[in-house]
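Worksheet for the structure shown next.
With one protein chain removed, the remaining protein chains of the complex are shown where they sit.
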Amino acid sequence: MATMKALVFRKVGLIESTEIPIPEITAPNQVLLKVAACGICGSDVKIMEGKHVYKENTVLGHEFCGTVVDIGSSVTAVKVGDWIALDNNSRCGVCDFCRMGFSSQCIELKNRTLGIFKNGGYAEYVLATEDVCFRIPNVIDEITGTQVETLGTVLNGMNTVQMQCYDSVLVLGCGPIGYLFTAIAKNVAASVAVTEIDPFRFDIAKKFGVPAFNPETCNLEEEILKLTSGKKMDVVIDATGTQLENAIKYVTPGGKILAFGMDSSYMANIQPNYITRNAIKILGTYIGQNTILPSIKLLQSGKLDMRNFFTEVIPLTSGVGAFAKLGLDLNEMKHVPKKAMKIVLKP
Amino acid sequence: MATMKALVFRKVGLIESTEIPIPEITAPNQVLLKVAACGICGSDVKIMEGKHVYKENTVLGHEFCGTVVDIGSSVTAVKVGDWIALDNNSRCGVCDFCRMGFSSQCIELKNRTLGIFKNGGYAEYVLATEDVCFRIPNVIDEITGTQVETLGTVLNGMNTVQMQCYDSVLVLGCGPIGYLFTAIAKNVAASVAVTEIDPFRFDIAKKFGVPAFNPETCNLEEEILKLTSGKKMDVVIDATGTQLENAIKYVTPGGKILAFGMDSSYMANIQPNYITRNAIKILGTYIGQNTILPSIKLLQSGKLDMRNFFTEVIPLTSGVGAFAKLGLDLNEMKHVPKKAMKIVLKP
Amino acid sequence: MATMKALVFRKVGLIESTEIPIPEITAPNQVLLKVAACGICGSDVKIMEGKHVYKENTVLGHEFCGTVVDIGSSVTAVKVGDWIALDNNSRCGVCDFCRMGFSSQCIELKNRTLGIFKNGGYAEYVLATEDVCFRIPNVIDEITGTQVETLGTVLNGMNTVQMQCYDSVLVLGCGPIGYLFTAIAKNVAASVAVTEIDPFRFDIAKKFGVPAFNPETCNLEEEILKLTSGKKMDVVIDATGTQLENAIKYVTPGGKILAFGMDSSYMANIQPNYITRNAIKILGTYIGQNTILPSIKLLQSGKLDMRNFFTEVIPLTSGVGAFAKLGLDLNEMKHVPKKAMKIVLKP
Partner (left out) sequence: MATMKALVFRKVGLIESTEIPIPEITAPNQVLLKVAACGICGSDVKIMEGKHVYKENTVLGHEFCGTVVDIGSSVTAVKVGDWIALDNNSRCGVCDFCRMGFSSQCIELKNRTLGIFKNGGYAEYVLATEDVCFRIPNVIDEITGTQVETLGTVLNGMNTVQMQCYDSVLVLGCGPIGYLFTAIAKNVAASVAVTEIDPFRFDIAKKFGVPAFNPETCNLEEEILKLTSGKKMDVVIDATGTQLENAIKYVTPGGKILAFGMDSSYMANIQPNYITRNAIKILGTYIGQNTILPSIKLLQSGKLDMRNFFTEVIPLTSGVGAFAKLGLDLNEMKHVPKKAMKIVLKP
């Protein structure tokens, strides 16, 4: 039986570069994909820490693209040789949420997600189902192609928050998600500012050429008042999951807060009276939904400033060492300063 | 100088039935109104307690209608003899909020509101400005006419929450605001349930013929799961200002919470991660905005079930005694059980 | 091989009551359904005339409900014995429209629709796929259950037009679709009026207790001005497909026209300048989309006034004769006055 290289998540703290069998088509709706590249997501880092749902002995990696090398008998959406990106979140299509058009809440996500519950993209090959395979044009290269789904989640946030061309926007946190929101807002909105506390990523944030702040070294509320002539921000995007209390301080009356980042350890103490008096909207949005094609369209346009997004591209077999650059020292299982925005693995 | 009867708010805890001069037109945009009736609002009760902004030596009362008896030289919207309702919140029209079409945040509200900052409807006559005077059809009688603005605030909430005809709706609190939301949802939505803890008002809530719960005597979360086959509510309206934590428990993934009621003493401890994971929307909405004409249309239609809304109509001069029925014993300045939904004063 | 009764569409003008084999499960995602009842849709009448797309030698009927009697190996959404309604329009899930969440434009509808391109509900049994089978509660009986999908299309229209509780609404045409819109608007909107030219259906329209007009025997524009104090209608729903020119006349500035009914023979001559000057919105909406569950919720609530919707329930084998009551004399292939709103066939 032919084998392939893969990074297998063994248990919290342990990911292993090894050889496993190349998967084979066993159902009519399956697609076998040769992986071109796979990004390391922040949630993979959280899995390694045990701070995210996980399944042991699974190949991680859910940000990948590649080429179709085999298809099941009923597959029509792609054919062998197609250059494709994936939505790692396969939806069941028949739960009540899917049937309401609200597939980001599909109750089967917990069994189906590639790279978490099923083997993912830290490997040479991935077995997927037709529904999650999307043809992409050649103009989207293998590095950019890893971010189709990531951008899709951000676009679901954009669909929720409905940013206007005259809005002032504040993005809290400039990891990969905050980066993508900032890049979009830089195009769409009248003005955008971004924050980040990690020094490496703050340096990247500054390269957007928009106001960038480290909230630990400035009085952010004052800076925002200055930037907006006292009006505060029309849209505040929490890309960290820990900033709701602050977001409420920074948003203008009638403004919108997008609660995007996730951190289940954070509790917010808020005054609902203030939400009401100022007609503030707090909008939760989860993963992507109908946004893979929009993501492809936007990446294809070349309009997003992705110049500083990809920090490095390294071989798959060096992947274990990349987690330290993303802030988690696997040997000592402790947080360290980040040395990367996005790292991409190539098998 | 001619005088009129009025209830004057002297200071926290003291409101006085007295005679004051009948006001006169002194500016071209003014309208003098003979009051037909004036409702007592819950915020008037809060003013008596010192729990709401107030101005001493002012005639309270902002839920009133009446007949135009004099107009200034530039007034065109109404004429002498017109039967009118009022928006007690006069907007300046030139602040940034007004100019953005977001007049519910007008920065001049704090100086202009009739019945709080300027003399209001607990009197025989009120001096208003043209902008807040709205002609109403005769089919809206003097009792119903007192609620035009109140319903206008509720309709601003409806504009914010965009209830659908297939939604399940939960209204938390059945005071006058909760009553109006329940009456609307009973028409609009597929199903509605309502809660109330005050015994008098709970009895009224039950008369809607929809599920009514006293959350102090039942397990509301279980009841909601039962009502919705485990799905929870599409829309939850907090008509109390103290229920955000609960509202988050009762709302379905993807659902909407309308933060309408106001209680500045309440702090909510919430987990933003839950908001994000379940794509919940928390929507603040404050007073009315462009909703007086819609309110008039809806009241004119006769479609709202107002049968149990007005508890009693009493003479203006008996108004001081009405506060106890609304839950505040003015003599001892302590809370007592309510004996009314809405009380209307007639001069 | 066991056989069943069925009405088979042979060719334009010819539908035949006959016996055909009972279908059998041949694929893992299939569901075999024992039909409880099936409504006759206006589009079935158009198929008989050759004015709608059709496929010869197909069992017509797409408004049906029934009981699951067999399922394929991969089916999870329903089980044998379940009481279900159907969405006759199976969507492929992988075309660009489906993937954008816009499945009403699925490019495979033209091959998949039950009762048009595949055998439908004018039979004792129907072979369907899991995706179109929806469990319904017992409170929805077999007659009401036939209209789950029909109401679903209307709810897609409601999602598009976003009717408000203070709106005035005009429904042009009171066939089954116009009936359903009127029944909803009667609940949701501040006021509703309805038109119909067919005498039988006009008599039904009048039973709603809302203003009903025969535009051939009155000056409808004048009536509308009278009803709305000169303001015209906030929402106009064209349930016929031939009324766009009139709808533009009847709608208020800033109002919305829902273009719902379909008649490919009708061309409208309109002045775009008027659309612009009056900020009118013309909103097309096609079949249902994510609206079967909402339809079930609404029917389950019992809130729609369906009392005059079902004209008669007749045996399946008498179905051929029903077309004349729906306005098409099959013998002479000519239009005749209607004698029914909705006719339901029971096998």
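Going by the order they are written in, the chains are A, B and C; count residues from 1 in each one.
As a convention for this text, a contact is a pair of C-beta atoms (placed from the backbone, for glycine too) under 8 Å apart; a residue touches a chain by one contact, two chains touch by 3 or more.
Computed from a predicted model, the values in this text were never measured in an experiment.
Taking every chain of the complex into account, the omitted one touches A, B, C.
Touch with the chain that is not drawn comes from one residue among A:T67, A:N159 or A:N214, which is A:N159.
In the complete assembly, the contact with the undisplayed chain comes from C:M262, out of C:A27, C:V210, C:M262 or C:M306. Note that of A:T18, A:T67 or A:S191, the residue touching the chain absent from this view is A:S191. Of the listed residues A:K206, A:K249 or A:K303, the one in contact with the hidden chain in the full complex is A:K303. Touch with the hidden chain on the side of subunit C covers residues 96-97, 100, 102, 104-105, 160, 231, 238, 241-242, 244, 253-254, 259-264, 266-273, 275-286.
Panel shows subunit B; residues 76-77, 93-94, 96, 99-102, 130-131, 134, 289-290, 292-294 of it touch the chain omitted from the view.
Mapped onto subunit A, contacts with the missing chain fall at residues 155, 158-159, 162-166, 168, 184, 187-188, 190-191, 294-295, 297-298, 300-301, 303.
Methods note: only the chains that are shown with their structure count from here on.
Subunit B has its Cα centroid 44 Å from the Cα centroid of subunit A.
Mean C-alpha positions place subunit B and subunit C at a centre distance of 41 Å. Of all residues in subunit A, those that touch two or more other chains are 96, 100, 102.
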